[in-house]
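A single protein chain has been omitted; all remaining protein chains appear in their positions.
Chain naming follows the written order as A, B and C, and within any one chain the residues start at number 1.
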Amino acid sequence: SQGTSDTATGADEGTVAEATGTKPAPFDAGPVKIAIVQNSGAGDYFQQWTNGANKQAEAIGFEVQVYDAQADNAKQATDMETAIGSGVAGIIVDHGQADTMCPLINKALDAGIPVVVYDVATAECAPQAVTTQQSDASLAQAVLDQMALDLGKDAKVGYVNVLGIAPLDRRHVVWEAIVKANNWSQSFFVGKFTNSVATDNAQLVDAALKKSPDVVGIFAPYDELTKGAVSGIESNNLQASIKAYGIDISNADIEIMTKEGSPWVATAGTDPNAIGAAVVRNMALEIAGQLGVKSVDFPGVLITAQFLKDNAVKNMVDLRAKLPELNLASVSGADWIPAVQF
Amino acid sequence: MSIGKTTATTGFDLRDFIVKYGFILVTVILFVWFASTEPTFRMQNTLFSMLKFTSVVAITGLGVTLTMVVGGLDLSVGATAGLSVTLSAMTMVIYAQTGPVALIVVLLGGALVGLFNAFLIVVLKIPDLLATLATMFTIMGLKLVPVDGQSVSSGLILRDGSVAPGRFTEGFLLIDRAYIGPVPLPVAIFFSLAFVVWIFLTRTRWGRVMYAIGSNPEAARLAGVKVQRYRALAYVLSGVFASIGGLILSSRIGQGDISAGNSLLLDAVAVSLVGTSVLGMARPNAWGTTLGAVLIGIVITGLTIKGFPYYAQDVVKGLVLLTALIFSFTLSRRKSRFVPAV
Amino acid sequence: MSIGKTTATTGFDLRDFIVKYGFILVTVILFVWFASTEPTFRMQNTLFSMLKFTSVVAITGLGVTLTMVVGGLDLSVGATAGLSVTLSAMTMVIYAQTGPVALIVVLLGGALVGLFNAFLIVVLKIPDLLATLATMFTIMGLKLVPVDGQSVSSGLILRDGSVAPGRFTEGFLLIDRAYIGPVPLPVAIFFSLAFVVWIFLTRTRWGRVMYAIGSNPEAARLAGVKVQRYRALAYVLSGVFASIGGLILSSRIGQGDISAGNSLLLDAVAVSLVGTSVLGMARPNAWGTTLGAVLIGIVITGLTIKGFPYYAQDVVKGLVLLTALIFSFTLSRRKSRFVPAV
Partner (left out) sequence: MVSAVEVRNISMAFGSNQVLTGVDLTIDKGQTTALLGANGAGKSTLIKILSGVYSSFTGEILIDGKAVTIDSPTTAKAAGIETVHQRIDEGVIPGLTVAENLLFERIVSGEISRTVSLKTIVNEAEKIASALDLKWSKSKLRNDVYELGIAEQQMLILARALSRSPKLLILDEPTSALSNAESQNLFKFIKNLESQGIAILYVSHKLSEIEQLAKNLVVIRDGKIRNEQSSPFSWDLALKEMLGQQELGQRNNFDYIQGNEVALKLEGVKLFKESSAFDLEINRKQVTGIIGLLGAGKTELAKVIYGADNLISGNMKFDGKNYKPTHPSDAVSSDIYLVPEDRAADSMIPNWSIAHTATLPFMGEFSVKGMIKKVSESIRGKQLVDDLKVVTTSHEAIVDSLSGGNQQKVVVGRWLQSKPKMMILDEPFRGVDIGARRDISKRVRDLAATDVAVLVLASDVDEILDVADRIIVLVEGKVVMDVNAGETSKEKIVNKMSEVA
């Protein structure tokens, strides 16, 4: 039962490198079943992540069962239980709440099922699991360094974020430090998490800018929030005086950033396809007993609108070509693994 | 049943006054409060952008109101608006068609959804709520199938590996950005539609008949009314109104955001319901829906400018709603027959 | 008035059969399909975790059913369940109380929300939909005020800078994790409550009276029924049921997730509505709600295991709903008076 998302539009097919080594157990004896337990599969980021993971899994010879909790933490817990009970050789946990998932991750480990976690802070509560993460700190740091460079000290800034969501909380910590270090004054802090983030936040930013039209920069550390911020700036016609900074990158984001006069000047990102693939490689290594480490970081890369324009980047394919750092093909590899490159 | 004292008929009856104008009073008081404490709020600019944001909910709500008038309730409007966003993006970005073509496709799409609802309700005799709920789930999923769950933006890579040839046309983007004199186009559309629906419902024979159907369909039928046709008409109109809302959303976002419209349903239903209480009419009506939408717009904008976090906005939204409702129902002597009892 | 054909009373009437059992047939066919094509699906473990997942929606839906029986509809159940999650987390994590205390606080909280709804509806005479909508907005915001919009998990930093002293107790976490024999506790709770509600509605005079209120409140009142008390009772029960759902959610998530319960409303209303069509009863009933919840559980679990992306699941959910509805309504000769016409 292969996921159907491997036929996705815009799904980057990727190129598969030849494997040279011989497969270790249990890969030498036909397909190996694993499960991916996702907090959410919806949205561009997760669609690409899943696509990357599926491509890599296919290349390795995994049979993948994808559970998508549709952003429902409780459902993810149930999915995890189902996965544990379904007799898989390994489980990848993609996002979720540590408090929710840790006991279940430990349950899986106790049952002898190796677990690779992506972007959940389980290092303390489930120390035996492999944790991988897109480093939120490095993403935030990368883009905020650029923001500090652009705006200088003592600037008036706006902030769009929603606390209570783990990666956004981690980005928030870096933001607070940067604001302090640069003596910025934060004119507003708005944001709300709904099921249409971009449109609903546009209204909030619009209203906030009515009151504080004199800010020179807005930080919105999640691309849906950034889209909302951009809309808000544009509806106030302030794109000449306000720069927006975001995190994450997708085809849609590239379009907005490269638009004439776009206020969105910089973002930091990773390639979700590449990350999905790398996480699956980690799973393979862990099952084969070859991983050796318990934590793997995928660093973020700064992407400026200027860079995109200078290189005529139109979409993720162009971006990967121009910014090879995004491709993680060399991360967590082995000679028997045919790494997928996007 | 409470029997009022026989007040002198010419005298001023405070209670009647509050029942009739309480809701409007709440709106005005909030408005004055925000305007007097927040200079930003009184700027014409702020008011128009508030109305602009409200317009999508309001227009969709007007459609919902029409279905409520005939005794139903269209739960599929949010999904229809979302479908419109995807449809317009597909038409322009993937099939590289012009803005007007996209516009026609979207309106046709909305009408088709309405027809489908009408078919379920009128021909297959499925109760309104259930039918539109099923439609909602179906199109929420269906719209994502051709795009494999991804947002449609220029630069999108298609299944055959080529890059999507088109982009949102400038003309299409103008739907949200153009002005008529000082009035933003979406606001103008909103008020025109509200006016048309108001006239339609209160001044024309068709509106009169629709109210009859909503209160006693059998009596309407025996009076020679083609009940089923009017019900079908209401759902088709509701679909078209939702797609107009979607059109504005799409033009605002400038891409085929997959999450667009998701949060619309609850708001559109809320404004229509709230609208039933305006002027003590105790039945769905265009003027009430309009005022309900404006009231909620004022609350969100005002509180954002005042720097309230989003959850405080929810609380205030709830309380304002309650106050308005108490004015209209608790104090009213008249039994409300028209409000959907479910 | 349509005159039923007087078919030979002993003969088999296919149409009647489908009207009565069509819904169950759809459920069984789907079940058999999944079970025969997916080995994972037939594992006892999977079945129980499916039921476990369904239990929250089902229990909440049972409460909604009670309000539908008295002719209303509780739109605040999702928010109430969310409130329960926050309340339990606050009690244990911030105030470092025991699990049983948290349990009592949550149930009291649910009953209070129900009482508040009852107050609005019965005393202030606000129509059900509007009142519960206002309650929904209010508590959705209110629950976030004491925690400043953050999820409550152990290690939370409080306003005074100290660290929250408590954590979710092991006992509390058992609510979701314990088993009674081979049956997970939430499933046992779900079935017991379904049984109790079924008996209550069909076998006791209170149940009959509640149906009478839903059908013709004035006639019920004239026959000496204390209509308002029963309506209040229904809303209080609905609040308590939603808080039991929230309790299970909270125990499953293991933290005060602010987004918990958000998607519950639509699902709970959907299963109650769908349930009206089971067995051709054409009125809200416990057995229908239960079956509706199980059907949706089967669809979601089955499609996930089959690897359908989330949007395809929505499509199928919509189509299955439609099929069931067509069986019950299109083919039925009986006019349904009980189904909310809104």
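Please note the rule applied: contacts are C-beta pairs under 8 Å (C-beta built on N, C-alpha and C of every residue); 3 or more make two chains touch, one makes a residue touch a chain.
These numbers were taken from a predicted model, which means no experiment stands behind them.
Touched by the hidden chain within the whole complex are the displayed chains B, C. Among B:175, B:212, B:295 or B:324, only B:212 touches the chain that is left out of the view.
One of C:110, C:127, C:214 or C:246 touches the chain omitted from the figure, and that residue is C:214. The set of chain C residues touching the chain not shown comprises 1-3, 5-6, 203-205, 208-209, 211-212, 214-216, 218-226, 283, 334-335, 337-338. By the touch definition given at the top, chain B reaches the unshown chain through residues 1-4, 6-7, 9, 203-206, 208-209, 211-212, 215-216, 218-226, 282-283, 334, 337-338.
Going forward, only the chains that are shown with their structure count from here on.
By number of C-beta pairs in contact, A-B leads when A-B and A-C are compared. Once the centre of each chain is set as its mean CA position, chain B and chain C turn out to be 27 Å apart.
If you average the CA atoms of chain A and of chain B, the two centres end up 35 Å from each other.
Remark: chain A and chain C have CA centroids separated by 34 Å (rounded to whole angstrom). Residue positions of chain C touching 2 or more other chains: 148-149, 309-312. Residues of chain A in contact with two or more other chains: 5, 41-42, 162, 195. On the side of chain B, the complex with chain A involves touching residues 38, 40-41, 43, 45-46, 49-50, 52-53, 146-151, 153-159, 161, 163, 167, 249, 252-255, 257-264, 300-301, 304-305, 307, 309-310, 313. For chain B in complex with chain C, the residues that touch the partner chain are 68, 71-73, 120, 124-131, 133-145, 148-149, 269-270, 273-274, 276-277, 309-319, 321-322, 325-326, 329-330, 332, 336, 339-342. Residues of chain A touching chain C in their complex: 1-5, 41-42, 64-68, 70-75, 77-79, 81-82, 85-87, 97-100, 102-103, 162-165, 193, 195.
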